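Here the complex is missing one protein chain, while the rest keep their positions.
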Amino acid sequence: MAEPKFEPRIVAFLCRWCAGAGADLAGTSRLRYPPNAIPIRVNCSGRVELEWVMEAFRSGADGVFIGGCHPGDCHYVSGNYKTRRRVHLLRRMLGELGIEPERVRLEWVSATEGAKFARVMGKFVEEMRALGPRKDKAVATAGLVAVRKG
Amino acid sequence: MKKLAIDPITRLEGHGKILLYLDDRGGLAGAVLQVPELRGFESFCRGRRGEEMPQITERICGVCPEAHHLASARALDRAYGATVPAAAWIQRELFYNAYIFADHLLHLVFLGGPDLLLPADTPKANRNVLGVLQAYPKLGREIVTVRARAQRVLEIIGGRAIHPVFALPGGVARPLTADERGEIAGHTEAMVGLAKMFVPFFHEVVLPDPAYQSLLALPEAQLPTHYMGLVDETGAPHFCRGQVRAVSVHGDELFCLDEAEALERIAERSEPWTYVKFPYLKEQGWTGFEAGLESGVYRVGPLARLNVALRMATPLAQEEYERFLDFFGEKPVHATFAYHWARLVELVQAAEAAASLAAEKDLTGTHIRGKLGAPGAGVGVVEAARGTLFHRYALDEQGLVTEVDLIVATTHNAAGIGLSVKRMAEEVVRKGDLDEALLNRIEMAFRAYDPCLACATHFLPGEMPLVVEIYNAEGNLERRISR
Amino acid sequence: MQPSSLERPSLRAAGPKIGVFVCHCGKNIAGTVDVARVVEALTHYPGVVHAAPHEYMCSDPGQGVIKKAIQDHRLTGVVVAACSPSMHETTFRTAAEEAGLNPYLLEIANIREACSWVHDGPETTDKAIRITRAMVEKVKGNHPLSPIEVGHATKCLVIGGGISGIQAALDVANAGFEVLLVERSPSIGGRMAQLSETFPTLDCSQCILTPKMVEASRHPRIRLLAYSEVVEVTGYLGNYHVVIRKKPTFVDPEKCNLCGDCVAACPIRVPNEFDRGLSERAAIYVPFPQAVPSSYALDEANCLGLNPLRCSECSKVCEAKAIDYDMREELIEEDVGAIVLATGYDLYGKELMAEYGHGTVPDVIDSLEFERILSAGGPTKGEVRRPSDGKVPKEVVFIQCSGSRDPELHKSYCSKICCMYTAKHALLYRHNVHDGTAYVFYIDIRAGGKEYEEFVVRAMEDERILYLRGKVAKVFRDGDKVMVWGVDTLTGKRVEVAADLVVLAQAMVPSAGTGDVARKLRIACGGEGFLKEAHPKLRPLETLTAGIFLAGAAQGPKDIPEAVAQGSGTAAKAVAILSAPTLTHSPEVAEVNEDLCSGCAVCVPQCPYGAITPGDVAEVNELLCEGCGTCVAACPSGAMVMKNQTGPQVERMIRAALADAREEVEVAGG
Partner (left out) sequence: MAGKPRIAVYWTGGCGGCDVSFLELGTPLLDVLAKIEIAFWPALVDAKRTDLESLPPRSLAASLINGTLRTDENVEMARLLREKSQLVIAFGACAHLGGVPGLANLSSREEFLRRTYGNGFHPAPPPGGRAEDSPPDLLPRAKPLSEEVSVDCVLPGCPPPPELIGLVFDAFLSGDPPPAGHVFAHEKALCEECPRTREDRRLAKLVRPHELLPDPEECLLDQGMVCMGPVTRGGCGAACPKGAMPCTGCLGPTPNAGDPGLAMVSALASLVRVGEEGEAAFAAEDQVLDSLVDPLGTFYKYSLPSYVRTGKRSDG
């Protein structure tokens, strides 16, 4: 019998002013895109902690999407630049950890780019499907001190 | 066939297991020293940053991290084709002599020492540092204090007393201040003071002890092997630079070479029943576990260094060296238990050397980093307290480690230790009924080497109490003796 | 001050009682999401004590359902699964507050824009459940907060003394608040003071401007600081501290009686900026007769020298003894509650127009130069004479969109007012030179504005004004003529005019100091350098920094009525702040866990608002913090915390979002 089609689980961190607003516009414009990603709204892509990206992988995510404002458009001036650098370095480490760097995607989407949001999200899901399930094992173990206090 | 398992052996740095095989008549059929663990530093050092190696490899052993730290730095000096500036050199040498002093002291009091300083019939509960402190309160206290001061010197220069952080390719991390020199000078003075106090003690208390005399004379404890050690341009033992000199069973020079070529003269063989490797002199070749002129088996460490040296580097050490040679009347000295005495001679030289280096003008010099070339391959050598230590690395263009090779003191001695243990075992077994004191004699045989099996296989050292199990021919447990 | 959320026990300690309300939004959500299943799934979710659907949550009955449940079930938190929070967050939070629940304990789970509208098929419901579950986790971690309240200064700073700034200053002052009006040049008035007449009414610019200038200078609550510049701005909404440098004019305005003897005595002559270099002025001068403040100023840069004194002719002849060479610059410090930026515009330099002769052809001038030529008080006393030889030009070519709407070579945007003032120029020229011919090259005519179209038509119907649709390819000097090569795209014919004068309707660009001021105020400039508004449509007068507003052409090309309207608009914005008893600020800001902060200061450069002060432990100024959280993500010790969005809180959301719909999610571990 045929394998059931692999559907990647994705977490999407969307900044409230650009990517988030863009996603809303995609909604109001009734654009269709695959439902694999669960959005989590943050004020700024600069708020996204790398711990979260890893927590997503730890919790079984196949991909993590981060949406921020275009360069120069960050509502908070420069948060998106910080995120870009963090993600760049994180990707390098992911490679060494055996997680394909492509599984973390950073995209600039403005509040007016509903269509772009739907497009890039669709594309990302497609790529994650093609990439298939994660081959690596659990990424980090919660050792005695690895768990953070709330 | 019976098996005696002395598992594990104690009061040394590291896990070890002695297996004795007895034939049905109770004679010794075989004896091996097995080292049961490894950590594979050679493996995971690959891919690390070259400059991190002094700080990574020192985690091989917490008792002699200083040796790995500097051997590693030397290998990196070479790998980067760097010339180490005078000021940096003086820092390193002063640091290193303080280490040799502290480490020998550690052995004399905490590890091997109790065997000598305390009467042979001392109950096991007291055969330890506390026993020593009880027996010799004044000297004991002094030793604890001065060792602490030596450790303080390591801390000032090395950044930390244990697992120092100061050595870098081509130099050291930072210049020393005048104040620091002042403090160091005070400590080194105290070190010399202790050395002056220890020597007469040795001659009045330890040496005359018939127990020690008999050990020195014990035929089973005579092991005619070749010897290897580092000597400076004057032929005196040097702990962290110079040429590697090897002499034969008869004392003839086999070679005297820079580290890289010297390393070429050594081959290693591994036995499937132990994680320790057995180096031997290529020229003589491997003829099995045996001593003698034809065998490739050689020894390193204090006794070896005194055997390859022409003289000592400092006056007091020279005096003691002469007393040492007079006592044995021959050179090389093959008596395994002479290692302890040799250790004392070196302790004196280390203290004196440290003191004179503390006075060097350049100690506080600020030119402490040599110019680095493109990363390549390099070999570094030092004399760890317990013998010659080689580090060999190859680095890629980013300065990341691509190859690692470590030959450490106890590895050189592995065959020798095995032999000493076997012979001691023969003696003990001949004596028949095995009691704890006798078994301790077997351990004393290797303790004399102050072996560091941690270093030997870069595995996780662990000291476990002695248990001997005697199996009968069917392999059923016949008796279990524990000390 | 907000009590620290770190001190307050988490709600989870008491055991959360969360209510979940799922909106059908008619068919908008229920059409693709099985609302019943969502309610069912959430009912069994840990911490949820009540879950209910409603046809239209945002309706009064819908809100009623929430309010009732809050009271009946003593809810400690509410999740409304409905449309995007940008739609109704306030609505529902207000409702919650009315029911006695702290509004910050209510969150919106967006299952419409982010779910029901963009997906169909069964997974849609599953996704809706995940989104809602995640939001339940957030609410569990939320703490009750209340907006931060702060007092404020009651003065307003207006930067720029053009018509827009003047209007803003007057309106704020008339509302009863004190105003500092800072102008860089020796006189207020700005560009409008340079204009001849204004479209579409053709009334005299000076005549309608001067009274406002005077009013501003006489107003008891306006402190006019001409020849001054803002040096430094610190602080935040309601509490800005500003430092202003007042440059020395070396003339005491009290004593100066404007006799003008000093000018005659002054040996120096330099191009007069006010006349765009078409006339000269002395080193001691009044920019123009109606200048306000009405006093001479000695411009140090061009004077022979004050230190050591090289000339002193002016003081010799000054009977009023108004000249004081020892006058020094003054630093004025003030606390203001709001700031209006009205720094105006410049013209795109004609020297940048390679195709139009690099500004080297004397009879190729820009529109402001032509304004001066047309002005009664201008270099030619209002007669149209060309710069090169003072002859009256008979053939004048006006080129619109010079430097505008030209993404390849120049500015891509439309400068908006050129169509209008070019029509004005052409008409005024014709009034001046009855036998003269005016040519206007245009791409198309943009005359959106009251009576604007009529005005342009009037110009077009004047048979001696030839409107040629097309762009001018080349302008070059030919003897005492200026050759203009263009194409009439309507007829497709090449057009060649041997003109006496060419007037370039140069693009509008932000005035020279704009970027500098923006940096001092830490506000953003757009790509073309115009000051950036908070939202192009809904917040055109605000910047992203609360309490700083934009008026006039500094924000983008504008005509006078718009600039004036913006002046008044910003005044209203400013007054709203100045008149408020206290100001409130969102409490969802970063805060430092002082038990964990080592003072490593990694956070400090992350903050675009300078809200973090380094020290043994970092300190966040809640009022400066806009809540972006960039510092939180950067903090290596996890000592910087975002109120109601902590790292662990979001990690629980992630687990909830990813756990299988069936399985019980593990909510501990925070």
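Should a chain be cited, it is by its letter among A, B and C, assigned in written order, with residues numbered from 1 in that chain.
Assume a contact is a pair of C-beta atoms (placed from the backbone, for glycine too) under 8 Å apart; a residue touches a chain by one contact, two chains touch by 3 or more.
The structure displayed is predicted, hence computed values, not measured ones.
Colleague: Need the list of shown chains touched by the one chain that isn't shown.
Modeller: A, B, C
Colleague: Of the residues C:G100, C:P289, C:G305 or C:P636, I need the one that contacts the missing chain.
Modeller: C:P636
Colleague: Which one, B:I100, B:L372 or B:A385, makes contact with the chain that was left out?
Modeller: The single option touching the absent chain is B:L372.
Colleague: Return the single residue from B:L94, B:V129, B:A335 or B:M424 that touches the missing chain.
Modeller: B:V129
Colleague: Could you pull out which residues of chain A are in touch with the chain that's been left out?
Modeller: Residues 49-51, 54, 71-72, 78, 81-82, 84-86, 88-90, 92-93, 96-99, 134-141, 143-146, 148-149 of chain A touch the chain that is not shown.
Colleague: Suppose we count only contacts with the excluded chain; which residues of chain B make the list?
Modeller: On the side of chain B, residues 1, 3, 10, 13-15, 19, 21, 29-30, 32, 34-44, 46-52, 55-56, 58-63, 65, 76, 80, 110, 124-125, 127-130, 133, 144-145, 148, 151, 158-163, 165-166, 168-170, 173-174, 270-275, 277, 368-369, 372, 398-400, 454, 459-467, 475, 482-483 touch the unshown chain.
Colleague: Spell out the interface residues on chain C facing the chain that's missing from view.
Modeller: Residues of chain C in touch with the missing chain: 593, 595-602, 604-606, 614, 616, 630, 633-639, 647.
Basically, only the chains that are shown with their structure count from here on.
Colleague: Based on which chains are in contact, what kind of graph results: line, ring, star, complete or other?
Modeller: If you draw each chain as a dot and join those that touch, the picture is no line, ring, star or complete graph.
Colleague: When the centre of a chain is set as the mean of its C-alpha atoms, what distance in Å lies between chain A and chain B?
Modeller: Chain centroid spacing, chain A to chain B, equals 55 Å.
Colleague: Centroid from C-alpha atoms only, then distance chain A to chain C, rounded to Å. What do you get?
Modeller: Using C-alpha averages as centres, the distance is 33 Å.
Colleague: Would you give the residues of chain B that are in contact with at least 2 other chains, written as numbers and ranges?
Modeller: none
Colleague: Of all the residues in chain C, which ones touch at least 2 other chains?
Modeller: Counting only residues that touch two or more other chains, chain C contributes none.
Colleague: For chain A, which residues are in contact with chain C within the complex?
Modeller: Those residues of chain A that touch chain C are 7, 9, 11, 21, 23-24, 26-28, 30-35, 38-44, 46-52, 55-56, 59-61, 72, 75-79, 82-83, 86, 118, 142, 147-150.
Colleague: Applying the document's contact rule, which stretches of chain C touch chain A when the two form their complex?
Modeller: 10, 84-86, 110, 112-115, 117-121, 123-124, 126-127, 130-131, 134, 141, 524, 527, 544, 606, 608, 626-630, 632-634, 638, 642, 645-651, 653-655, 657-659, 669-670
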